[in-house]
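Heads up, the thing below is written out as structure tokens.
A protein chain is absent from this complex, but the other protein chains hold their places.
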Amino acid sequence: MSAASIGTSPNRVGGIGRVTGLTEYVADIRLPDVLEARLVTLECARARIISIDASEALKLPGVRLAMTAADLPEPMPRFGPQFADRPVIAVGETRYHGEPVAIVAAETKDAAEEAARLVHVEYEELPAVFTLAAALDPASPLVQDPALRPNDRLASTNVLREHLVGWGDVAAATADVVVENTYTFPMVTQFAIEPHAFMAAPDGDGIAVWSTIQHPYWLQKVISKVLGLPLSKVRIFAPDPGGGFGGKQHAKLEPLVAFAALRAGRPVRLILSLEQTFQAVRRASCEVRVRTGIERDGALVFEDIEADYLIGAYADIADRVVGKGSYLAAGPYNVPAVRIVARSVLSHTVPSTAFRGFGNPQVNWAVESNLDEAARAIGMDRLAIRLRNLAKRGDAFVPFDTPADGDWEQTVNRAAELIGWGSPLPPGYGRGIALGIKSGPTTGLSYSTVRLLADGSVIVYAGTSDMGQGARTVFAQIAGQELGVPLEWVTVVMGDTAIVPYDQQTSASRSTVLMGNSVLQACRSIQAQLAAMAARLNGLDEASVVVDRGVVHLPDCQLAVVDVLEAGLGPLGGELTGNGETRKDAEPDHPLGGSAAFFEFNCTAVEARVDEETGDVVPVRHVTVSDVGKALNPLQVAMQDDGAAIMGLGHTLMEHYIFDESGRIRNLGAIDYRIPTSMDLPLELRSEVVENEDGPGPYGSKGMSEGALLCVAAAVGAAVQDATGVAIRDLPLTPERVWRALQERPVR
Amino acid sequence: MVRTIPIELTVNGRRRALEVAAHHTLLDVLRDDLELTGTKECCLVGECGACTVSLGGRIVDSCLVLAVEADGAAVLTVEGLAGGGRLTPLQQAFLDKGAAQCGFCIPGQLMSALALLQATPAPTREAVEEAIAGNLCRCGGYEQIIDAILAAAEADER
Partner (left out) sequence: MHTFAYARPTTLAEAVAILDEHGPGARLLAGGTDLLIRLRDGTARPVLVVDLKRIAELRPAIREEDGRLVISAGTVMTDIAADDTVRRFFGALAEAASVVGSVQIRNRATLAGNVCNASPAADTAPALLVYDAVVVTEGLSGIRRIRVDDFFVRPGVTTLGRAEIVVAIELPMPARKMGAVHVRRTRRRGHDLASATLCCGVDAGGVTRLAYGSVGPRPVLAVDESGVLGDPAAPDAAKAPIFERMFADASPSPRSMRASPDYRLAMLRVLGTRALRTAIDRLAQA
């Protein structure tokens, strides 16, 4: 038996269940007496609820429950990771198309569907704001009650918060050339193939909740608070989600389902339709005004960036997205003067939430595109301008934050080499290159427990959510490596707050670094215990015993861990347990609450072919290179980067919500919301990594999986500009949009 | 009381007799009545392919087939691929090539892949792309899925 080693790509832990259909996702778990739930929503963006009559619904055979705001505590419990603003169910007013006003539960799905249809809601449609312009217009209605923010000068506006970041003096800066443009990024949705699903059941004097949640422990806190139960009486089951991408990070309908279950005295299950997921989660759309000041020799002088993100009716984590996303808007460059003003703007739309990239893709699209235009203005090569200004390792490119933590030039040069930067292209083809950067976690806390059982097999407890990124496998690899066992001998337990110790969350590409380090620590603790055990058994000094990868090294010989265990544990048997804790505390004076644990840095280069008659853009070659420190499982890293690249092509070329005049979403569902299929791939997709073992995670790893999405749009947009001479500043670059831009192109 | 219709079908080689409502889809019946939850529910409009099964030897979106239409037919789902606890070469290839990330689209991908390889034992990469075009993967695992299918094809060749 050989131990799996770091840097190889053993098959995914949990893979067998996925290829046999035996892995159970939340919607596959059915408790024997579960009630099926359905939501009642209104066909408008905003409405005043006058009355709700569920009497007819309740008369239907099999219907056990119909709940509205009237059935919940008063005042209505509210929750939210940033502000407790979201009601468990709409009370008095709905604020976005799809906000639930009632929930019904019945013995069968059919009865629940019928019951939902029979709930009569009398309502008055109210004017809604669903564009930035409308939301910012002082004459427009306010999305939230100003009384909720008594000492806030912005309370009488739809601007939830304004984030200011900067250094140097932009106003006083003078530059040879100043390039100024406005860019827009569309509203898009996560579209995980698994729709959100929630189930709750009374559990003794507490409650059990199943959810597709990425943050089980956050959810535990929310349920505990809204139900008034101690944490120890709230058990969250979080099976591996079928894709999350941020859209499953925070509580949405679990509190409502929990109340329903307690009210019914039975388990209640709610599985959203795909259309409902579009009405539950999305990315913030954004308008970005960029002024870039540059010298003739290519040195950046200033970046003056104003970003307005259109968030939804409730804050969810959207304001954090705005603050953190815009923070590195000036890019991975040394820029003497920077001014970033980012605003989260409320609207009567689906609450936006975390989505891979966390606010960075929006500003990246604008600032990288503008940098290209600056390059054109001074006649400089677009790769050269980036290399000229790129931060080097150790540069405090954001003065009060973590310095540049990689050899980024290496990443850029590799991408340029792979795309053949500078080589001639046939007519109709263009090339673009862009850089992406994102802060990893700024605070964090991950505990892990590892148990080495008597026969040398291992159980790892890790509260991370494995939603496809392969966390389970990475943790098994770490434990396998450290304790010298093959992956088949490692069991990783996740997704149960009653059994698994606390993990703050799965986000910001943190888990390999934070939880990975905790797993590593726990293993090291076990190694120390083994050393002590071996020393005791052999009458040696502990210092003379070294335990490494399943082998106990004594001065005169080597022993297998199992043998030491057998001898050391004795006839009573037993096990060794290790705990690990990785904590990154908040830095209260820091604009983001903490400096970055690491950066995700990526360079994406695209060669695209444009059909000028139709506007079709085909990514012919797509190169993506990420600075990852150490690829603990190279295949999983490649899968994540390929996947991020393809997802980036989605919002670049085809994804966007379409609204009607009243703020209703027109393209709910899979027919008219287009995401990339297997036939929309780049003709050649190449992903590579730079590994300098310079990350804070196990074996020098950094977090990854968002980097390759960040600058896809800018790279493709640049390629389109290169091919056609036309710069398009709004996404997505659908064939029609590209065609229209070409039609309006000044005659050459 | 919803009237039910008796149907008999063969699912993964096993004869099943049940009473179904006319408006229940094959997907509903597989998941809810037969408790074969390997086939997944997502878009319910025949776009995403998460519900792909083989019906009468051809892959279909089971969300667009009424259960009654499958009366007398043979249905194969992902649970019916592996026999006696052994993975098929196709499933093994999916594992070896890292085709499954979150895994939710994988049952559907496997059914489409199987259909392709039965009709075209040595497909080109382009043919594979077309064959799985009706199976959306939001994790974006297409490259690895295609690699897996081509590897399985090659393994069969040898």
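Order of writing sets the chain letters: A and B. Residues in each chain are counted from 1.
Simple rule for what comes next: a residue touches a chain if its C-beta (ideal position, glycine included) is under 8 Å from a C-beta of that chain, and two chains touch if they have at least 3 such contacts.
It should be emphasised that the depicted structure is a prediction, and the values quoted were computed from it without experimental measurement.
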Original post:
Which of A:Val177, A:Ala454 or A:Val618 sits in contact with the chain that's absent?
Top reply: A:Val618
Original post:
Per the definition of touch given earlier, which of A:Ser9, A:Ser140 or A:Ser678 contacts the omitted chain?
Top reply: A:Ser678
**OP:** Write down which of B:Asn12, B:Thr39, B:Thr52 or B:Thr77 is the residue touching the left-out chain.
**Re:** B:Thr52
**OP:** Could you please point out the chain B residues that touch the chain left off the display?
**Re:** 2-3, 5, 21-23, 25, 44-46, 49, 52, 58-61, 63-66, 68-69, 112, 115, 130-131, 133-135
Original post:
Given the full complex, what residues of chain A touch the hidden partner chain?
Top reply: 110, 113, 613-614, 618, 653-654, 658, 666-667, 671-672, 674, 676-680, 734-736, 739-740, 743
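FYI, only the chains that are shown with their structure count from here on.
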**OP:** Please name which positions on chain B make contact with chain A in the complex.
**Re:** 1-2, 21, 28, 31-32, 35-45, 47-48, 50, 77-79, 81-82, 87, 91, 94-96, 98-107, 110, 128-130, 132-146
**OP:** Over in the complex, which chain A residues touch chain B? Could you list them?
**Re:** 9, 11-12, 14-25, 27-28, 30, 61, 109-110, 190-195, 240-245, 271, 273-274, 467-470, 635-636, 638-640, 642-647, 669-671, 675-679, 681, 685
